[in-house]
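To keep things clear, I will list the structure first and then write my remarks on it.
The other protein chains are all here in position, but one chain of the complex has been omitted.
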Amino acid sequence: MLKKLVLTGAAGRLGSRLRAPLSALCETLVSTDIVESIEGLASNETYVAADLADLAAMTQLLKDADMVVHFGAIGDEAPWEQIHSANIMGAYNVWEAAYQNGVRRVVYASSIHAVGMHPKSECIGTDAPHRPDTFYGLAKCFAEDLGSLYWDKRGIEAVCMRIYSCAEVANPRAVGSWLSYDDLIQLVTRAIDTPVTGFAVVYGISDNDRAPVDNSKAQFLGYRPKDNAEQFAEKIFAEHPPLDPQNPADMCHGGPFATVELGNSGVARLGLKD
Amino acid sequence: MLKKLVLTGAAGRLGSRLRAPLSALCETLVSTDIVESIEGLASNETYVAADLADLAAMTQLLKDADMVVHFGAIGDEAPWEQIHSANIMGAYNVWEAAYQNGVRRVVYASSIHAVGMHPKSECIGTDAPHRPDTFYGLAKCFAEDLGSLYWDKRGIEAVCMRIYSCAEVANPRAVGSWLSYDDLIQLVTRAIDTPVTGFAVVYGISDNDRAPVDNSKAQFLGYRPKDNAEQFAEKIFAEHPPLDPQNPADMCHGGPFATVELGNSGVARLGLKD
Amino acid sequence: MLKKLVLTGAAGRLGSRLRAPLSALCETLVSTDIVESIEGLASNETYVAADLADLAAMTQLLKDADMVVHFGAIGDEAPWEQIHSANIMGAYNVWEAAYQNGVRRVVYASSIHAVGMHPKSECIGTDAPHRPDTFYGLAKCFAEDLGSLYWDKRGIEAVCMRIYSCAEVANPRAVGSWLSYDDLIQLVTRAIDTPVTGFAVVYGISDNDRAPVDNSKAQFLGYRPKDNAEQFAEKIFAEHPPLDPQNPADMCHGGPFATVELGNSGVARLGLKD
Amino acid sequence: MLKKLVLTGAAGRLGSRLRAPLSALCETLVSTDIVESIEGLASNETYVAADLADLAAMTQLLKDADMVVHFGAIGDEAPWEQIHSANIMGAYNVWEAAYQNGVRRVVYASSIHAVGMHPKSECIGTDAPHRPDTFYGLAKCFAEDLGSLYWDKRGIEAVCMRIYSCAEVANPRAVGSWLSYDDLIQLVTRAIDTPVTGFAVVYGISDNDRAPVDNSKAQFLGYRPKDNAEQFAEKIFAEHPPLDPQNPADMCHGGPFATVELGNSGVARLGLKD
Amino acid sequence: MLKKLVLTGAAGRLGSRLRAPLSALCETLVSTDIVESIEGLASNETYVAADLADLAAMTQLLKDADMVVHFGAIGDEAPWEQIHSANIMGAYNVWEAAYQNGVRRVVYASSIHAVGMHPKSECIGTDAPHRPDTFYGLAKCFAEDLGSLYWDKRGIEAVCMRIYSCAEVANPRAVGSWLSYDDLIQLVTRAIDTPVTGFAVVYGISDNDRAPVDNSKAQFLGYRPKDNAEQFAEKIFAEHPPLDPQNPADMCHGGPFATVELGNSGVARLGLKD
Partner (left out) sequence: MLKKLVLTGAAGRLGSRLRAPLSALCETLVSTDIVESIEGLASNETYVAADLADLAAMTQLLKDADMVVHFGAIGDEAPWEQIHSANIMGAYNVWEAAYQNGVRRVVYASSIHAVGMHPKSECIGTDAPHRPDTFYGLAKCFAEDLGSLYWDKRGIEAVCMRIYSCAEVANPRAVGSWLSYDDLIQLVTRAIDTPVTGFAVVYGISDNDRAPVDNSKAQFLGYRPKDNAEQFAEKIFAEHPPLDPQNPADMCHGGPFATVELGNSGVARLGLKD
């Protein structure tokens, strides 16, 4: 059992669901986020309000920690300045603080949006090249490369979980991309309890019949999702109009984030990369 | 012929060698760097001192440009804060300014250090996954992913030239990794005159017998280097002690940048990733 | 729910089993074949006798259709002239009629025989190169390439189902290659209800323990077969003599179709391609 | 030296250039085409007018031949009916006649258009999957698969030369895609004199700096082109407006053949396959 | 049903568990090992004491056999001389005796140690290149290549089962690497009853959540393990200290066998191959 575990983004939509299960994996759970306080602390849980952009605070927070579960970030596409500050600087601060404190492993909430511009008809493995669909995805690419650097040079392990759609199944895309909360918890648990991981990438997705990504290269992590969004397929498909295979928002892994923007010329530009 | 071409980093070691050849490819060359002025302007060359970290300045500079050749950055490993400001923010500003101005293509000075932790006995192609060896290399990874994003979403082309060792051949590593100045000029020229490029990656290396990287997947760019560092091999090898195959600094593409740091535990940590 | 669905080959061995399940997926099912009439029409099913070789008839038939499920063809090896007329011209007519009518997707009964000359000890994915074993298989290759063309140039989606052995399990090969009728129905249903498919290839095979093909690259289609021919293995193996690993008919995916013919020289010729 | 060699398409643009060099490789050259006669017969050359669509005529023509060099076909995109008759039926007739006569090898003029929808920024090897850009390209795919079948089942060797742009260098695309006539002759010569070939695919392209395809997997054929279209680059680029990276006609291997057609809906459809 | 089956290593830890199940697959089971006698013979089982290093004895033993299940060998790392005699010479003798007697197939107990130096974070398939971790593993590499030779040149089939950890789950590594005895029996049974195998490689591992190897390329053999070591994970992890990701013994497939030895220089040498 771990002595001390730190959870960033503990007040967030996903982070808040992780507090209870993480508290069972360690002697002390330190939860942190930008808000002043959170409710319902476990008996072995402490909350520390801190700003990810503050390296000194992060370094203080990770003192004597065994691992850090890093979910703190802006969780949606946002202007570059915001992404840059919270998601890029925040990631740097977490890894650097981990290094300063001899923390063993960073368990990181990466995202499908790091590879969101790949067409969904192309089943991507965990070694798919980066192809971000937004600034949000770009920051995930950055943090994965940061984790690779700290592993190769400084020996900090990293498990980058490319979370797909961890929310209610509300549209046709999610029938393939859903990650249930239970499966999220299993995934994070495995990322923590696997004895050695080195630098690893794994998709955070449930056992959906239509899951368009392939975790076989990361199977040593032992993630075996239990839920399946196929139960919602018929209802969801009936409620939604047909999708458009020419529209990246419908055809690419990134979904709406993959929508191609109007360029200066006013002409829609569909990428042919690959 | 291009109407307007912008060169960043024009006062730098490599940038300054590009000014003359680039001025021959366009009606107007706008050279820029952080220094106040540079000497020896070509007849169609203008110099504008500007800070890469200043988006407004960049946007002004790229007005009506056809392409931008982006060499401006800190050219060595440096503390994160410096790399972050010049190399990461600078890259964002260049691409965003290009987009705001409808610039067609960014020709980017990426680096071998984006993939520097791969062992040299493993010949890497242009599709090798990122494996940075320094903050410097990490920023190159970031800019490549940024270029991918702006191509997929906004149709800005990018040629990312992973420059290897563009300097005098002074050590055994450079016998394999040398990029002569003439070949650099050819490479940049091809990155500009190739009619369409989409998002492309290419290694900047001369036709060395011992070149440890493979450009065959980028051959549509037509880069055919002419120089070969083998001419220096005998002398260089005679002057240097044997290398150590257990030392990443000798065995990895990144050379000295790949030196593994002491971790908190005081034990050297050699990465086993891959 | 689809407004209009067209099923070709509706009187055939497989097509006739699809009529009922397809009628449940659409407002109107138009079944067609070369025979004068078929029995047991569903309440929303119409039968139209038509010759696949007649483009005008096909064009008329597909009017206002959303999708066409194309099972009409000679279902066995046959002289070139027959394969050419029914399977090659027929496929062209179906895709061209689909294009003329703005039909969204062709769901196509391709076959393992498009890749039948690959050895079975080599597990092939959906991206295995064509390696037909007969004229029958060659026509399947043609139709797949036709589907690729109509998708790339004209935006018609295609799901090419490489059906393996959809029949009773009666020999050792079928213990690996069986496709149960229930799984066939699931496969066709998924090929229809998947929101976007682009151009996709998938093997039609049950969840046999010994299934020698790999659908993982097509998993976004959500095909999860339920049946398993292993239940028949013991009995079948006991009833049949040992197979011959030097005989392509026993060793290749195509089974008896892969039997090498005598050449002019009277000497058996075993291919070494690959 | 071969006893008898047959050349189809001998009156065509490329075929007519092959007559003299082929006549030097055999005791008897039989040239054939649809026209009544051709001029300038070599001393060991016979001309026989024949229709590729006539199997009996082809069978008669290939009597006692060692090899057939098959260049006869419609050499451009054409309506399906024409492509079907000359290029598909013609190919079948040539291979079947070769089989009936125990001909050893078919040297076939395939085309880049069999794979023309791949983006040019993706350097394709000889094992790139079929991705035709026209009916013309589709017929080339068919003939390649036909050659594969006759090799695997009947032991007839085949060398499929995917000819790129064998014509004057008149546009930016051709600076990469040119095949000089001299190199064409070398390629055909090697396809004939290589002792064993089995079933092989090779690109017909000169040693252009910007050649976007890779023959390394076919190097046992010994094709080493000598010409290089880079000599024309500067002039050609100066004379033509910039290309459009969003336009498949500019970005894909197939060039103008890859132009995406308007669909029924009146909306341009850019393919995202892959 | 097979007429005669030979089992080598019948007195060994694994071999002794195979006797009963194998006796059910054949009319006559001949068990052999170096010891004088074994107990509990099945009604159709004969025991013959023989030395694997004795070719004549092996040839006599395999007379009229249909298949041989070769488990006889030193089952642990040992000095080269011992490995050489029992594991290398023994393997040669078994295959040569099989050839002399027209035996159809060798079912061989290979080992994970043939590829033990691959990092576990890299999921290896059955086509992973050899990378032995010990003399023991090196002998397994040799026998696999021997099996390849006898198949290619002499038509003897071979199934090389790379057994992982067939023993009680007693350490963190085994939570991923366990092969239960029941699954071993299934695996050997499938290696025997699969109608044709040619030369095949398959990992012997249970259906562990954390199984770090991939059998998908060998799925035509139909091996579907039923057991899962995850049931032991919590207890095992609780009882053991954390592993060290920098230690090949913890990070590589071979486990303790992968421990790097001290070289002459007294400095630990971590391999960077790959």
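Each chain carries a letter (A, B, C, D and E) given by its place in the written order, and its residues are counted from 1.
Just so it is clear, a residue touches a chain if its C-beta (ideal position, glycine included) is under 8 Å from a C-beta of that chain, and two chains touch if they have at least 3 such contacts.
If you're wondering where the values come from, they're calculated on a predicted model, not measured in any experiment.
Visitor: Looking at the full complex, which residue from B:Asp183, B:Asp227 or B:Asp250 touches the chain that isn't shown here?
Guide: Result: among the candidates, B:Asp250 touches the missing chain.
Visitor: Can you tell me which of D:Gly40, D:Pro79, D:Pro195 or D:Pro241 touches the chain that was removed from the display?
Guide: Here the residue in touch with the unshown chain is D:Pro195.
Visitor: Provide the residue numbers of chain B that touch the chain removed from this figure.
Guide: These residues of chain B touch the chain that is not shown: 119-123, 172-173, 175-176, 208-212, 214, 216, 230, 233, 237-238, 240, 242-246, 250-251.
Visitor: For chain E, which residues lie in contact with the unshown chain of the complex?
Guide: Residue positions of chain E that touch the missing chain: 80, 84, 88-89, 92, 96, 99-102, 117, 127, 129-135, 137-138, 141-142, 145-146, 148-149, 151-155, 198-199, 258, 260-261, 263-265, 269, 271-273.
Visitor: Considering the whole complex rather than only what is displayed, give the residues of chain D touching the chain that is not shown.
Guide: 1, 104, 155, 157, 190, 193-200, 216-224
In this section, only the chains that are shown with their structure count from here on.
Visitor: If you walk from chain to touching chain, how few steps can bring you from chain D to chain E?
Guide: Minimal hop count between chain D and chain E: 2.
Visitor: Which parts of chain D, given as residue numbers and ranges, touch two or more other chains?
Guide: If we look for residues of chain D contacting two or more partner chains, we find 119, 121-122, 245-246, 251, 269, 272-273.
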